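Worksheet: the structure to be examined is printed underneath.
With one protein chain withheld, the remaining protein chains of the complex are depicted in position.
Chain nomenclature is as follows: A, B, C, D and E, assigned in order of appearance, with residue numbering initiated at 1 for each chain independently.
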Amino acid sequence: MVILSNARVLIINPNSNAAVTGAMAKAVAGLSGSTGVDFDTRSLDGAPLGIESDLDAAVVAPLLAQMVRDEDDRYDAFIIGCFLDPGLQACRTVTDKPVFGIGECGVFAALTHADQFGVLALSEASVGRHKPIFRRLGVADRLAGELPLSISVADAVGNEAVYPKLGEAARTLRDTHGAGAVVLGCAGMAGHRSRLQRDTGMVVIDPVQAAAARALGALLPT
Amino acid sequence: MVILSNARVLIINPNSNAAVTGAMAKAVAGLSGSTGVDFDTRSLDGAPLGIESDLDAAVVAPLLAQMVRDEDDRYDAFIIGCFLDPGLQACRTVTDKPVFGIGECGVFAALTHADQFGVLALSEASVGRHKPIFRRLGVADRLAGELPLSISVADAVGNEAVYPKLGEAARTLRDTHGAGAVVLGCAGMAGHRSRLQRDTGMVVIDPVQAAAARALGALLPT
Amino acid sequence: MVILSNARVLIINPNSNAAVTGAMAKAVAGLSGSTGVDFDTRSLDGAPLGIESDLDAAVVAPLLAQMVRDEDDRYDAFIIGCFLDPGLQACRTVTDKPVFGIGECGVFAALTHADQFGVLALSEASVGRHKPIFRRLGVADRLAGELPLSISVADAVGNEAVYPKLGEAARTLRDTHGAGAVVLGCAGMAGHRSRLQRDTGMVVIDPVQAAAARALGALLPT
Amino acid sequence: MVILSNARVLIINPNSNAAVTGAMAKAVAGLSGSTGVDFDTRSLDGAPLGIESDLDAAVVAPLLAQMVRDEDDRYDAFIIGCFLDPGLQACRTVTDKPVFGIGECGVFAALTHADQFGVLALSEASVGRHKPIFRRLGVADRLAGELPLSISVADAVGNEAVYPKLGEAARTLRDTHGAGAVVLGCAGMAGHRSRLQRDTGMVVIDPVQAAAARALGALLPT
Amino acid sequence: MVILSNARVLIINPNSNAAVTGAMAKAVAGLSGSTGVDFDTRSLDGAPLGIESDLDAAVVAPLLAQMVRDEDDRYDAFIIGCFLDPGLQACRTVTDKPVFGIGECGVFAALTHADQFGVLALSEASVGRHKPIFRRLGVADRLAGELPLSISVADAVGNEAVYPKLGEAARTLRDTHGAGAVVLGCAGMAGHRSRLQRDTGMVVIDPVQAAAARALGALLPT
Partner (left out) sequence: MVILSNARVLIINPNSNAAVTGAMAKAVAGLSGSTGVDFDTRSLDGAPLGIESDLDAAVVAPLLAQMVRDEDDRYDAFIIGCFLDPGLQACRTVTDKPVFGIGECGVFAALTHADQFGVLALSEASVGRHKPIFRRLGVADRLAGELPLSISVADAVGNEAVYPKLGEAARTLRDTHGAGAVVLGCAGMAGHRSRLQRDTGMVVIDPVQAAAARALGALLPT
């Protein structure tokens, strides 16, 4: 085992919803510990319960930068746990350690599997917010489609009853839009991943897992 | 440790150069074993000593597909260990397991660190071969620049004396082209990574490590 | 008549289906002979009966390069007769003569007639395979749409009964997608061209004819 | 010989410079006659001696449309013989026959040979005028570079002494910009083509020849 | 009031329809006079009653350039009042004063309000004509959609009864296509703007007003 001893990654949930933070911790449990890299998760005190608007994203950005600055000595990498990647560039100005956004990591992970990717968004408004982001990333031409689930963050994370909505949207992305892989467009939904992957035969990406795996890669020695 | 017990990933070196294969194995040693995922490396019998032309890439593509088909029962994921990603689409048609190309994985990994990426290519001819690939991937507008090192595969992998060429090219990509991260544009160069990262202050991506970390992410449970 | 005396062009059908090869020969008969340029057609021994997957394309690529190398002395230009342009870059490495892909030539020919082009594909899977190609070529923003005919290669080439499917799809591309010209997305379909052109009032491009005309242009003196 | 008997193509030189018109006629002489297709060339009465500004292009556009309308009964296809493709869309509204622009045809022809193309322009101003055109065509990302020769139309067509300028610019496009094929960015320069091709080892495209070959393809039977 | 005393802007209606010219004058009345900048409007004698084809656009282009040249001494800026921006580049060659196209100005104005814009076109044919323009402008990826109203220029300008068609199309662009702002795709429709804005809750751009405001900005002192 040659990974940096005691390397530590902090995954920050930019909202104050402990259930989302808990779901993130569970999603990356398989990477923590035995690799020599610990993944900690943290909610953002004072943040809204969900990042559901560009205003929410703006409000938490400086708080995230403050937390990264405060924790800079204790961690080797940081992950911003919201699909909108709030404050990502700002956080990078306060540390020399890598800072990853789960939105970017999730989308790029999907593209390592298939030519066209789809996204499951919580709401119609999310779909609109993601368009300029995908254009900025350069991946707009590889987006097969993005469909809104019309569910709340709370439901996405903890309510098994919403699963049929995910299944239906993912199948539409596959059959109508030509998606070859699907990204869960919100943190905390990893609990649906295996089932959705099995039911649709498509690769399903949880963006938190994608970012955690990327962080592990960045911390590899040599 | 909840990662799939006994999960195995096969990294195929599409050339028959054992030194390259050995360098790949060393590059991912930190991920193998304790995570519950074994990374095996394999040279491609009958392949050229280096993939140095589109003809070489075409010649090995069906051989790679054959090896993936032959090993499909024994592995949970495959990695094609050449920056040109030869036979990637073909390999995906013979297995339901994920197949990753180190070129795609390396480039996307760089983009999780910085807005503009640079590439260190072995030769001027490589630079030309990569252009349509970057365009196909959608990342052409994020390429700060790609510079040829004018060195052989053998030198890239095993000759420490070429390091100054890497350093100079990386600094030019940073200072003149505006690159914020650099990808080593050939398999087997991970040995230079830490030093180059330290000397330039830029993130340096070894594409084999990037692909291995991505494979780990794809094999996470839940 | 000042065209290079005895200039010869080899059109290689990358599959082993003689009916397709015959249809190609017929499609370019009007260009052969009196222009001073002979167009020969050849099936690829050992190839599958149709190129129906990325694996098929990978398998025939080195065989195509071998044939081009073997025939290099006897021909002045080569045409790869499959819409996926398998092995095109590889073939270019073994000869100094021009090598044309019918996919590229067909698409660019359509764009000399209209702002937006459509494609008639044999299958839904073909549509997905063409997307990264069009992106690589730079023409993705000019694609009005591509529709699958859900017919076999054999039917496409020799079964007049499939014509209504072509007519319906072409009209949909024209009226719903805004296509101003349509490309037949497979070799050997030139027999439908005139009728489809007449019935729809749109320019219809047979990619083999487009490549042959392009070869003629490349062989012009001065 | 099964090409449409007596098919006729009219190549219109949008300027009134007879030397340019003559050079065009010579360039396509190899295609005329024996193929069953006659290529006629015509100067545009009342046009300037060269199309050297966007104003010149605007002035000749309606005159070109008028000529196409007047000659519609006598020809099966039309070619606008100026690299700016003046009046192309307007001409298409007055005839059901295909109308080709040599600019479009020349660029697309180059792209059937190589991934990156270069252009030899007469002047710096031409280079600026071509940028929005290449963007509209979708080929801006495939342009390796465009270099001005700083010569007049008259010199381009008839003065052998300017050849060294072409050679130097073409070699720069090849060696510094990475161009794999070069387009002569003005009508009437075909006389330099063979020599330049031989000297540089690159494919050189005369756009008039490219358009004529394309017209031949469009007029093929079946 | 420090704006250039007696600055004058000429808005040229490239067609000869006085009703359209009058509607333009009314649309910019609020900017004229008290700002120190006068906006004059002028029909183009000898032009068609509407610019309804690429031929119409070609025909008026040199006439527009002639009028700009004739009026160069009397005006400080010019506006071409047709959404196709006919003759824009040509007009710029005959004056050093700024020349604005209402198509460009209208689209860019919409983009200062929202990420995705929609367009209300008079006809299906207009939609097709605008595609290459948007691609040339670089805004194709920001177009949510463009819908034809299937009405005449006369109706667009003066017939209040067509309003429901505008309302329905705008709502479809908002709800189905995701447009955040809508451009009226023809000159002379400003009379519908306020009502449509109020009814849909979306920003509605009259391109003549957008160009006039832009001209005012260009004429500001410093």
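In the analysis below, a contact is a pair of C-beta atoms (placed from the backbone, for glycine too) under 8 Å apart; a residue touches a chain by one contact, two chains touch by 3 or more.
Not measured: the values here are computed from a predicted model.
Of E:Met67, E:Ala90 or E:Ala109, it is E:Ala109 that touches the chain left out of the display. Only one of E:Ile11, E:Ala27, E:Val119 or E:Val183 touches the chain withheld from this view, namely E:Ala27.
Against the chain not shown here, chain E presents residues 1-3, 26-31, 33-36, 96, 98, 100-101, 104-105, 108-109, 111-113, 137-142, 190-191, 193-194, 201, 203, 206, 209-214, 216-218, 220-222. Hidden from this view is one chain, which touches chain D at 127-128, 131-132, 135, 140.
Residue positions on chain B in contact with the hidden chain: 115-116, 141-142, 178, 180, in rising order.
We take it that only the chains that are shown with their structure count from here on.
Because chain C and chain D share one sequence, their contact can be compared position by position; here over half of the interface residue numbers appear on both sides.
Interface comparison, B-D against B-C: more C-beta pairs in contact at B-C. The distance from the centre of chain B to the centre of chain C, each centre being the mean of the chain's C-alpha atoms, comes to 34 Å. Annotation: 43 Å between the Cα-based centres of chain C and chain E. Between chain B and chain E, the centres computed from C-alpha atoms are 52 Å apart.
In chain C, the residues that touch at least two other chains are 132, 135, 138, 140-142. Under the stated contact rule, the graph of chain-to-chain touches falls outside the line, ring, star and complete shapes.
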